[in-house]
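Here it is, the structure in full.
Note that this complex is displayed minus one protein chain, with the remaining chains in position.
Chains here go by letter, A, B and C, matching the order in which they are written, and residues are numbered from 1 within each.
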Amino acid sequence: MKKIMNRPDRFANETLEGILRAHPRDLKAVGDDLREIVRANAPQQGKVAIATGGGSGHLPVFLGYVGEGLADGVAVGDVFNSPSAQQMYNVTRAIDGGKGVLYLYGNYGGDVMNFDMAAELASMDDIRVESIRVADDVASSPKGEEDKRRGVAGLFFAYKIAGAKAETGAELDEVVVVTNRALANLRSMGVALSPCIIPQVGKPGFTIGDDEMEIGMGIHGEPGIDRTKLQTADQIAETLTRTILEDGPYESGDEVAVLVNGLGATPQEELYIVYRKVDEILKEKGINVYHTYVGEFATSMEMAGMSLSILKLDDELKALLSAPAYSPFFSQPQL
Amino acid sequence: MKKIMNRPDRFANETLEGILRAHPRDLKAVGDDLREIVRANAPQQGKVAIATGGGSGHLPVFLGYVGEGLADGVAVGDVFNSPSAQQMYNVTRAIDGGKGVLYLYGNYGGDVMNFDMAAELASMDDIRVESIRVADDVASSPKGEEDKRRGVAGLFFAYKIAGAKAETGAELDEVVVVTNRALANLRSMGVALSPCIIPQVGKPGFTIGDDEMEIGMGIHGEPGIDRTKLQTADQIAETLTRTILEDGPYESGDEVAVLVNGLGATPQEELYIVYRKVDEILKEKGINVYHTYVGEFATSMEMAGMSLSILKLDDELKALLSAPAYSPFFSQPQL
Amino acid sequence: MTITFETIRYQFEHLSSVMNENKDFLIELDSAIGDGDLGLTMSAGFAAVVESMNKAAETDIGRALMQAGMAMNNAAPSTMGTLIASALLRMAQATKGKKAISDVEYVEMCKAAVAGIQDRGKADVGDKTILDALVPATRALEEAVESGASLQDSLEKAASAAEEGFDRTSTLVSKHGRGHYYGEKSKGHKDPGAAVGMLIFKGLRDSL
Partner (left out) sequence: MTITFETIRYQFEHLSSVMNENKDFLIELDSAIGDGDLGLTMSAGFAAVVESMNKAAETDIGRALMQAGMAMNNAAPSTMGTLIASALLRMAQATKGKKAISDVEYVEMCKAAVAGIQDRGKADVGDKTILDALVPATRALEEAVESGASLQDSLEKAASAAEEGFDRTSTLVSKHGRGHYYGEKSKGHKDPGAAVGMLIFKGLRDSL
């Protein structure tokens, strides 16, 4: 296991210590629990607050999307594990600005149960909480069972849209409505080329042959839908783009935002080679790309591979996507 | 060789095609040579222009630093190879806004010769050119032979400072002076944990044992100064920080900017674990960290490892570092 | 019989050692159709419950169980840890303000626990979860107590039902959590969460 770290059992905490030391102007811990992190200027009065959370090992997900025009706070679990309801609840209290709190997170069993429990705790304090689970991975459950799908890199779009809407001073219900609309317009799918190692486990949970890849594998190594020989960038782009377009509400004439996300070890050069073909296919289909993001937006530590996410835009979604945002991990001027 | 690509000989070009398709609002090619890329709004009249260039395989270096408050144009070579003087010259002509052009690039033989040749071609057009070579890697040559050092992730600070200065409307000589001062205040050093593969070669140029790392290895796999057993994050942080502090002009009371850079495959979590210790050592020494960058700023495709760069600031450098910047690969609001 | 907080504390102390002894057994089951952490999270979670109960000055069963639930969740925010925390919080509600409870109230408390898990996880019997052990076990417990059997004898029946339920999970397809991603491939494997359910009822039987 070739990781630059100290003690495996301190991996998540030392990451957080480094982040808090690196970005004191932007982030702070709630009390002295490193696992509860909020914007340095939280709570913001008169703004709907957005809380997120999940396991470590996915930077910039989740912590990296705490910032201006994004989320307000995050509860951070151990590598690939949910944080506790108590931590989520503490974050909720630290960010609530009187307009309610949106829980926005990936659709994983442990996270769902803990956020639900946190919402019950928060309701005892009369904090209004709404929950939205991002479930964008088309490979993780068939059509008709969308609510069982996992949340992957599309989380980025969820934060971007919800965060921008909250920043306008909108009410909690309004933030919920537009975020749900974005999620209905959002699909993702990925391929993995290599496994990653959970520091405390010390060996990969599965293997992928030297000439193989797995289509649809999850960001914790959840089984995908097809194990194949390593395909070319163009073939991968074809498979992902066509599957997403078939599953989602995309039509000729639509305007979309595209995210080509690296899982960790895959160089940005390769992501752009994939995008080249994605763009070609979208153009062929008459789908107009408004903005493209390429880089590492949701990772699995040192896993090699990538995912594609496509968000169909309407006027409001486009305006929200274009709004500026800033965190130590993601920064965008007004487009 | 597990790369997401099509034909190895088209690796660099297809990357560039993807980049141009992804960012049409920000970047354009000069004529129809993909290897010559400039800001979409180039040339900017009345601003010193900054040209850079070098081999592919290091994204966001070099192309990623073409943008507002950064460089104006780039000539892109094949993987780990210099672009041609002709390409650099074409870029020079496409970005010159009448105030002269600064060539700002990494200190590698092929690049140096080609930029020198390009400068001669440009001088025949009466375009004034000055050249600055970034040579920040302390591991690549001993003290006293600083001009033989390689340019690594410190390139980022060079672009940031020179770009911000040029954006103020300063004259070429002024941009040169402040950039040289920044470089005199800048040192970097790295460790590699795994090799990377040049697509057209198809196999690693060297190997690093499963339990080994190499201190001071270059971003093309140039031999480093020490091959050791894999060390802990804290030990690596100690070695890099202390070597840099001894080599450079850093003293208690100084204010610095720090960059912890991932070489490609190393997760951001690990970079923050390293930063945690770097910050601790700097605090111990009475050195004040003004701003910290952690992420992939100069890579070697899928190489695992990281580098540390430290830039000592004065009032002007601090103001220039704090200025906003935007490219599709790096974005920063006013700090 | 009369059940005090001390009875319950002692039962959890026993459950904690049961989880510790079965660490590898649970890891093995969870490795096949999950992420393999169940042995670790259950040991840590139940240890935290015992620590919380040992510190509790309380003799109010409800308050002590409430604190124990939060301790479980903080120590083990995994799926199973969170489900058991939810169970403890419902047990707390069912015993609020009481310093001692009867057999019948003990059964009510167990039923509340299972309802808590059901409400939290939204799974049904047959979905290959802990419920496939817990639901038949509580039903057996309730029937036995209603028919006049001693709590000891009733827990004996409940433990058997839990074990049968656990064994049956190998015929089921997983519908929740990580096991769900394995779909049909989850068949043939016994459910790790159901193993926890079985261990709990065997432990309760052995510690009364």
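Heads up, the rule we're going with is that a contact is a pair of C-beta atoms (placed from the backbone, for glycine too) under 8 Å apart; a residue touches a chain by one contact, two chains touch by 3 or more.
If you're wondering where the values come from, they're calculated on a predicted model, not measured in any experiment.
S.K.: By the document's own contact criterion, which visible chains does the hidden chain reach in the full complex?
M.R.: Touched by the chain not displayed, across the whole complex: B.
S.K.: Consider the whole complex, including the chain that is not shown, and state which of B:130, B:174 or B:222 touches that chain.
M.R.: That would be B:222, which touches the missing chain.
S.K.: Check each of B:44, B:140, B:194 or B:261 against the chain that is not shown and name the one that touches it.
M.R.: B:140
S.K.: Out of B:117, B:177, B:281 or B:319, point to the residue that touches the absent chain in the complete complex.
M.R.: B:117
S.K.: Can you work out which residue in B:40, B:184, B:201 or B:335 touches the chain that's missing from view?
M.R.: B:201
S.K.: Which residue from B:6, B:82, B:241 or B:261 sits in contact with the chain not drawn here?
M.R.: Among B:6, B:82, B:241 or B:261, only B:82 touches the chain that is not shown.
S.K.: Considering the whole complex, not just the chains shown, which residues of chain B touch the missing one?
M.R.: Per the touch rule, chain B residues meeting the hidden chain are 77, 80-87, 109-110, 113-114, 116-117, 140, 148, 201, 205, 218, 220, 222-223.
As a working rule, only the chains that are shown with their structure count from here on.
S.K.: So which chain ends up closest to the centre of the protein, judged by Cα positions averaged per chain?
M.R.: Centroid comparison flags A as closest.
S.K.: Work out the mean Cα position per chain and let me know which chain is farthest from chain C.
M.R.: B
S.K.: Rounded to the nearest whole Å, what is the centre-to-centre distance of chain B and chain C, using the mean of the C-alpha atoms as each centre?
M.R.: From the centre of chain B to the centre of chain C is 57 Å.
S.K.: Distance between chain A and chain C based on Cα centroids, please, to the nearest Å.
M.R.: Spacing between the chain centres: roughly 33 Å.
S.K.: Of all residues in chain B, which are in touch with two or more distinct other chains?
M.R.: Expected reply: no residues.
S.K.: Can you list the residues of chain C that touch 2 or more other chains?
M.R.: none
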